[in-house]
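Mind looking over this structure? Questions follow.
This part shows chain A:
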Amino acid sequence: MRDAEAGLKSLIPEAEVFEHNPKRLHISIPRERLTEAAKYLHRERGMRLATCTGIDTRAGLEVLYHFSEDKTGTMYTLRVLAPKDDPRLESQASWFPATDWIEREMHELLGIDFPGHPNLVPLLTSDTDWDREKYPLRRDYERRNEAHER
Partner candidate 1 sequence: MTTLAGWQLVLAFLIFPGVVFTSFVGLTLTWVDRFVSARVQWRKGPPFYQPFADMLKLLLKQTVVPAGASKVTFLGAPMIGFAAMCVTAVLLFYVNFFPHGSFVGDLIVLVYLFALPPLSTILGASASRNPLSAVGASREMTLYLGYELPFLLALVVPIIHTHGAIRLGDLVLAQRTAGPFLYSWSGLIAAVIVLVCIQAKLGYPPFDIAEAEQEIMSGVLIEYSGAPLALFRLTKAMMFFLMPCFLVTVFWGGLTSFWAIPELLAVVVLVILIKNTNPRFKIDHALRFFWFILGALGIIAVILAFGGL
Partner candidate 2 sequence: MSDRHVVPIGPYHPLQEEPEFFKLIVEGETVVDLEINLGYNHRGHEFISPELTYDQIPFLVERICGICSNSHPLACVLALEDICGVKPAPRGAYVRTIIHELERIHSHLLWVGLAGHFIGYNTVWMWAWRYREHILEVFEMITGNRNHYAANKVGGARRDILPEQIPQILAALGVAEKKTLLLTKAVLDDPVIRARLERVGVLTREQAVAYSVVGPTARASGVDIDVRRDDPHDAYADLKWNVPVLPEGDVFAKAKVRLLETLESISIIRQCLGRMPEGPIQVRVEEIPAGEGIGRTEAPRGEVFHYLRSDGSNRPLRHKIRAPSYMNIASNVVAVRGGSIADAALTLAAVDPCYCCTERLAAFEDGKLKLTGRDLLRLSWAKTERLRERMP
């Protein structure tokens, strides 16, 4: 039972920890406790945010915050679920600049809203011809196979 893991469990009792292997831990926490957990891992434990992954699953929009504890080389992944009908997550960009770009990317490619983000403008997609309602990384995005068209 690593102390970071113990500290997190004491902070958020309802967190379930799944140990994929000694260096990869996945911790599922409710959506509301995200900021608390992230602040604990970054500020108290001094972990570095590798990146965040947004996945469109049947259960809803799942977002993984990958924190890396560089001293021991272990990866702590916070797993948060936002329901499809209300894709909203608290933005960490105000206190943690590293999440600024990745939240903007998830916003434009997956349609997750991040209230509290300083400037939630598109990061990667074109400024001229891009349909803001369509999210490419969602499962329902229609895939055109150019190979057959030609």
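How these were chosen: all candidates are chains of the complex that A comes from, given by their letters.
We adopt the following convention: contacts are C-beta pairs under 8 Å (C-beta built on N, C-alpha and C of every residue); 3 or more make two chains touch, one makes a residue touch a chain; residues count from 1.
If you're wondering where the values come from, they're calculated on a predicted model, not measured in any experiment.
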Item to check | chain A in this complex - touching candidate among 1 or 2 | outcome: 2
Checklist entry - What does chain A use to touch candidate 2 in their complex? => result 20-21, 23-24, 26, 46, 48-51, 53, 55, 64, 66, 68, 70-75, 77, 96-98, 100-102, 109, 122-127, 136-137, 141, 143
